[in-house]
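Heads up, this is only part of the complex; the chains shown haven't been moved.
Chain IDs A, B and C follow the sequence of writing; residue 1 opens each chain.
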Amino acid sequence: MSQLVEEFDAYRSKMNEVILGKQNLVLNRLFNLDTNTYAEGALSVKTKELLGLVASMVLRCDDCIKYHLGKCHEQGVTTQELYEVFAVANIVGGTIVIPHTRRAAEYWEELINS
Amino acid sequence: MSQLVEEFDAYRSKMNEVILGKQNLVLNRLFNLDTNTYAEGALSVKTKELLGLVASMVLRCDDCIKYHLGKCHEQGVTTQELYEVFAVANIVGGTIVIPHTRRAAEYWEELINS
Amino acid sequence: MSQLVEEFDAYRSKMNEVILGKQNLVLNRLFNLDTNTYAEGALSVKTKELLGLVASMVLRCDDCIKYHLGKCHEQGVTTQELYEVFAVANIVGGTIVIPHTRRAAEYWEELINS
């Protein structure tokens, strides 16, 4: 696994443990609900991950983007499909999304080349 | 067609005409590019409209939501599928998206009952 | 009750019923979790409602603002306390919050004078 991906996963796991360990009921349920949101339903897991990705891009959250890129990779999303999601995000969200698209493109290259 | 839908479409058309009539090259090309974004490609038109919808919801733009709801309706999106998009939008974007979800739900009822 | 307050409550109830009636598990749990968030805990209900209000103001969601104004009124928040919340929201969020502050001020006058 690439260093970029590994570091992201490690920090995410470590801090989730800290947060969940505080036993705040609302936060712990929200984290749980978050997982349910992307489960197979009327829409496929793949479609839901694309939805999560485009939402993260227009809201410009790099870590959320990385998370959904990892999931999209697991779901077999192709580079061509991915860039169509990038296109929707950049058209709806504007050129302000471009710097996040650069970091997303970098992370995707790491995912597909490792 | 319902009054809500008709009024939305009429205002949208009237003002697009005013804007495009000013012949600002960048704006006119962007409007054109916007249409291309949702064309069939590696991803289907239906998937792209769902992407446009979720992006509009987390960015909380009622008019953009209405526009994509109309397109989703044309693409045969079911109510169950739609509410899974609503779920992603509300989980990613938070309860701040709820009031927009109310108006989206109202508009969707108009679309499917007319 | 003032007409402004009554209309807001009626629309909110009607559309929540439509949304919850679709039985989307994630949305229904999120609505439920939303209620738990503002329950008495280490922080008082009053403090939590002030937090919900300031968050709604900087995110500029008029309906969310109205909802929390109603709850703040129930919790006995004074006008002077309320305007200190308005001050935090306008300083952190900028003058872009002013138009929402105007509508919040109007709604508050309705609440305290009815």
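The definition used in the following text is that contacts are C-beta pairs under 8 Å (C-beta built on N, C-alpha and C of every residue); 3 or more make two chains touch, one makes a residue touch a chain.
Keep in mind it's a predicted model, so treat the numbers as computed, not measured.
Asker: Given 3 shown copies, how many make up the whole thing?
Answerer: If we count all chains in the complex, we get 6 identical copies.
In the analysis below, only the chains that are shown with their structure count from here on.
Asker: Would you mind checking which chain's C-alpha centre is most distant from the centre of subunit A?
Answerer: Farthest from subunit A by mean C-alpha position: C.
Asker: Distance from the CA centroid of subunit B to that of subunit C, rounded to the nearest Å?
Answerer: That gives a centre separation of 26 Å.
Asker: Centroid of subunit A to centroid of subunit B, CA atoms only: how many Å?
Answerer: It comes to 23 Å between the two C-alpha centres.
Asker: Just the number, please: Cα centre separation of subunit A and subunit C in whole Å.
Answerer: Centres of subunit A and subunit C (C-alpha means) sit 30 Å apart.
Asker: Indicate the residues of subunit B shared as contacts by at least two other chains.
Answerer: Within subunit B, the residues that touch at least two other chains are 80, 84, 87, 91.
Asker: Would you tell me which residues of subunit B are touching subunit C in their complex?
Answerer: Result: residues 60, 79-80, 83-84, 86-87, 90-91, 95-96, 98-99, 101-103, 105-106, 109 of subunit B touch subunit C.
Asker: What does subunit C use to touch subunit B in their complex?
Answerer: For subunit C paired with subunit B, touching residues are 11-12, 15-16, 18-19, 22, 24, 26-27, 30-31, 34, 55-56, 59, 61-64.
Asker: Once bound in the complex, which stretches of subunit A touch subunit C?
Answerer: Touch list, subunit A to subunit C: 25-26, 29-30, 33, 36-37.
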